[in-house]
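For this view, one protein chain was removed and the others were kept in their places.
Naming follows writing order (A, B and C), and every chain is counted from residue 1.
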Amino acid sequence: MDDLPLIFAAILSGPIDPAAETRLLTPIAPALGAVNLSGRVGATLRFEGIVRRNEASGTVEASGATAAFRPLTALVYQSYDPMAGRQLESLARDIAREFGLLALVALHSRGRVRVGETSFVLTISSAHRAEALAGMTAFIDRLKRDVPIWKSPVWAE
Amino acid sequence: MDDLPLIFAAILSGPIDPAAETRLLTPIAPALGAVNLSGRVGATLRFEGIVRRNEASGTVEASGATAAFRPLTALVYQSYDPMAGRQLESLARDIAREFGLLALVALHSRGRVRVGETSFVLTISSAHRAEALAGMTAFIDRLKRDVPIWKSPVWAE
Amino acid sequence: MHLDVLIFGSAAVVAKADRVRVRLGDAPTLADVARVMAEQHPDLAFALTSPRFAVNHAFANMDTRIAPTDEVALITLVGGG
Partner (left out) sequence: MHLDVLIFGSAAVVAKADRVRVRLGDAPTLADVARVMAEQHPDLAFALTSPRFAVNHAFANMDTRIAPTDEVALITLVGGG
């Protein structure tokens, strides 16, 4: 095993469910398994972002104003492709290098994701928990700043 | 669904693998699924602590001195039962209340856990990522202070 | 020259479109694009006070010069995650 961190980043259509994730990650599953069994990994961390019924921050009405709390049924994510995928991968490499991570996998949805479904998954493997937690926080902060993905609400009737 | 957070904490013999986890969590799986599909959860976070080959911090030699870096094949966790389980559950309740979490599940091994195997799993569900990350950090800090579990190394030949 | 600038998020909602056309002088910089775009599309001025642009799918500085064949996108506040 070499010393490069294992990186994978992708934007996929629809929610991130186990079937979609398996399909996407099958090609890297052996490499990821090798990292996690190498004896070097002491911590794995997995974050899932899920659409909430009262999700409202960052969404916009036709007026341009931020929506008040109002139940929704789904969010629609618009991804500026291929820039969004490139930014996601570049962010993954930057964070893995800065925090000394051993593996980082980032998946983000485009299109419609209903309440209770997952739109974002980030998994990190590292020697200790500290760098996994710090890297995860930094990744999500920069994702929300630098990856060209926008969401719009689908309101409940 | 009521407003009490869903809490589960247990200490089990041997490594935490998917089969052991499924067996332990089957009774609460419907309730956990209900929380995660309630529309209130925006973030789930899962931490796994894995035994590293160069794990050495916190282990002790017969001299009482901390071991230098020296490869090991396993850690043996000694749990002071039933205090350890009670402390783990009490910690889970405290953290869930302090950080406003919706669900928290904590599992810890007792006995032998080999390099590459998992000795600790913590999963948190919350409305936003901030409280999940803060609650996770606080939980692990207090686990390492207040839950009577000790580890000893099994050195490689 | 004419340039179609891609817009997203709140800018697209306000303009009810996924791009707007801007009439520019020759060899404009991104700073020129932002200034002229705010003049010609005043409803988008809110998104152009401190804008970020991507040129050909990469973030670009405001002094970047634009050719008519470049793909230019206004990257308003994003909301992934």
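As a convention for this text, a residue touches a chain if its C-beta (ideal position, glycine included) is under 8 Å from a C-beta of that chain, and two chains touch if they have at least 3 such contacts.
Being a predicted model, the structure only gives us computed values, none of them experimental.
*Asks:* Could you tell me which displayed chains border the chain that was left out of the figure?
*Replies:* Hidden chain contacts in the full assembly come out as B.
*Asks:* Under the stated touch rule, tell me which residues of chain B contact the chain that is not displayed.
*Replies:* On the chain B side, contact with the omitted chain comes from 49, 58-62, 64, 77-78, 80, 82-84, 86, 108, 119-120, 140, 143-152.
Quick note on the criterion: only the chains that are shown with their structure count from here on.
*Asks:* Between chain A and chain B, what's the gap in Å when you average each chain's C-alpha atoms?
*Replies:* 24
*Asks:* Please compute the C-alpha centroid of chain B, do the same for chain C, then give the distance between them in whole Å.
*Replies:* 49
*Asks:* For chain A versus chain C, what separation do you get between their C-alpha means, in angstrom?
*Replies:* Centres of chain A and chain C (C-alpha means) sit 27 Å apart.
*Asks:* Which residues belonging to chain B are in contact with no fewer than two other chains?
*Replies:* Expected reply: 129.
*Asks:* Could you pull out the residues of chain C that touch at least 2 other chains?
*Replies:* 81 - these are the residues of chain C that touch more than one other chain.
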